[in-house]
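Heads up, one of the protein chains got dropped from this complex, but the rest are sitting where they should.
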Amino acid sequence: MSEPLLRVSEVSMAFDGGGPFWRRNSFVAVDGLSLQIRPGETLGIVGESGSGKSTLLRIILRLLRPTAGQVLFEGRDVWSLSGRGLRDMRRRMQAVFQDPASSFNPRQSVGSILAAPLEVYGIGTRAGRREKVAESLELVGLNASFAQRYPHQLSGGQRQRVAIARAIMLRPALVLADEPTSALDVSVQAQVLNLFKAMKKELGLTYIFVSHNLGVIRYISDHVAVMHRGRIVETGASEAVFSNPRHDYTRALLDAVPDPTAGPLGTGRQGQRADFEKPATEAPQCSK
Amino acid sequence: MDQGRPRLPGGSQPVLEISGLSIEFDTPRGVARVVDDVSLSVRSGEIVGVIGESGSGKTLTALSVLGLLPKRARVRSGSIRLAGESLIGLPEARWRAIRGDRVAFIPQDALRALNPVLRVDTQVGEPLHLHRGTPWQAARRRAVDLLTAVHLREPAAQAKKYPHQFSGGMQQRAMIAMGLALEPQLLIADEPTTALDVTVQAQVLKLLREIRDTYGTSILFITHDLGVVAELCDRIYVMYAGAIVEEGPVRRIFARPRHPYSEALLRATPTARSVQAELVSIPGQIPLPSELPPGCRFVDRCSVAFDACRRDPPPFAIEAGHTARCWHCEPRP
Partner (left out) sequence: MSAPTTAAVAAPRSTGRRVNWRRYRLLAIGGSLAALTLLSALFAHVIAPYSPYDLNVAEMLQGPSGAHWLGTDELGRDVLSRTIYAARISVEVAVVAVSVGLLGGTIIGIVSAYFGGLVDLALMRLMELLFSFPAILLAIVLMASLGTSILNAMVAIGIIFIPGFSRLARASTQAVLRQQYVEAARTVGMGDLRILVREILPNVIAPLLVEAAVAFAYAVLLESARSFLGLGAQPPEPSWGNMLNTGRGFMARDPWLGIVPGMAMFLCVLGFNLLGDGLRDLFDPHLRD
């Protein structure tokens, strides 16, 4: 039984809710939340807007200080670290963000953006860094020539690949992804999700994947945590939670998801769905 | 909602008929045909979905029905008929009379479409004031009726509020109420639920179905979400890179998609309700309108392409009302 890579303990985050200064309201985004994740797992956090999932992510990344509770990464409280210790921690925990449009400095080339993490940690020489950048680009399925391009010249899918490349530059242990495919077309989303899976296998990563899209979470996660109003209402192995939801909210969420395979034909479709698993190199549909 | 105007009996003439529509833009690389020979129709009381990813031309097609194409877009050819009236080349005055009255638009981002400094009842009642000359007091009262019809809770009280005080779902309901104000024959909804939470989305879809069932309003629903069309639509058109590649009843297409793109799209969509071994992604990228491959536009990404695909296939009929633009569907002699 391996040590949890990350342990979030009774974390709460209250924001200033306005009002007169003698009677300030507070808005609780995250409420006494705990979770842990073991090395090699993919934890999916699913929730609607206002559930606090993005706030939780920022707390884990040490971008936001919780009003209560602790975040322990590799056994150490992230807020007890500073200087060298903090930088070492950051190196081991990286992130992929949602908005492909604003995740990159528009004035920097892709190569410069990818080399930045290496520069911060003084890794390699300029030539060595260039090589590592090219290596990372190839790993995410982009030609090394992309290093010369600028973010606005890339498509949404290409940008997210670069975002993934940036996250893995320092070979972290944990990667947090905040709705990384929400802004992408369906076909591109599939490419990026498969890339996430491939990277995990290739580099032995651990993931925390936040999304409001249940289909995406079901596809990518081993374990899932369902968030509602700052709390985790249900958690467990993905398959178990999705096929047999126990909490009312989880059930409501699943019921609300419109699904191409569901509908009046019901389970009959599940059988039909299996057809889609066959590779497309078979005889084309129409001639059957 | 009272029966203001006599309705066309269902099925006699399509509410909307688009025929061979092509729209072009000038770009530095030459002329880009962003909508290519698109034909679609919506019958009375039907909910028709147009599915496509970015660059498919679905939004531009919808906007052409409202006369809201960007200035640089040119309608190259084709016709658009709304309840028999031709819409191409209409003068702006006639467009203004039609918009809201015969065809209403529900945009994706309700908050941005609402005026932040006007009360909700004022805005929802505005079409009545503009088109029917209803005085403001009466228009606002009607607005409350409309907000009730879209199941807004405590409509009388909420109507006096401002858009930013509404949640996303409420804003979208307000937009729908505004769209229904003049009892249009057609509602065009452009990704109206994409920005909403999934539980709120379910409610809005239910509302749209109810509107069709109760008032017989036809709906043209533009989206990229396959799940949504499966739940809501009767018939769908699948668009890719500016053209319609498959059309037909939604159940048929989902059960057995005939065009490789429709099938690939289904396979690439993650679903929450069943186990999925693998999402099969489509290799390559959607081509730019100015860089379409010669022949079938899907040829570079298609896993079953063969030599006939060097020519652009016409739509082939598979069964009644179901066609696909793929050489594999060419009827054998």
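Annotations for the structure displayed:
By written order: A and B. Residues from 1 in each chain.
Here is the rule we use: contacts are C-beta pairs under 8 Å (C-beta built on N, C-alpha and C of every residue); 3 or more make two chains touch, one makes a residue touch a chain.
Values in this document were obtained by computation on a predicted structure and should not be read as measured data.
Contact with the chain that does not appear here is found for just one residue of B:Pro28, B:Pro91 or B:Pro331, B:Pro28.
From the options A:Arg24, A:Arg65 or A:Arg87, the residue with contact to the chain not on display is A:Arg87.
The chain omitted from view is touched by exactly one of A:Gln70, A:Ser155 or A:Thr235, namely A:Ser155.
Across A:Asp31, A:Glu74 or A:Asp99, the residue that sits in touch with the chain not pictured is A:Asp99. On the side of subunit A, the interface with the absent chain consists of residues 61, 63, 86-87, 90-91, 93-95, 97-99, 102-108, 116-117, 120-121, 152-153, 155, 166, 170, using the contact rule stated above.
Keep in mind that, in the parts below, only the chains that are shown with their structure count from here on.
On the subunit A side of its complex with subunit B, the touching residues are 48-49, 155-157, 185-191, 193-194, 212-219, 239, 242, 252-265, 269-270, 272-273, 276-277, 279-281, 284-287. Across the complex, subunit A is touched by residues 53-54, 168, 197-199, 201-202, 205, 224-232, 251, 254-258, 260, 263-282, 285-286, 303-304, 318, 324, 326, 328-330, 332 of subunit B.
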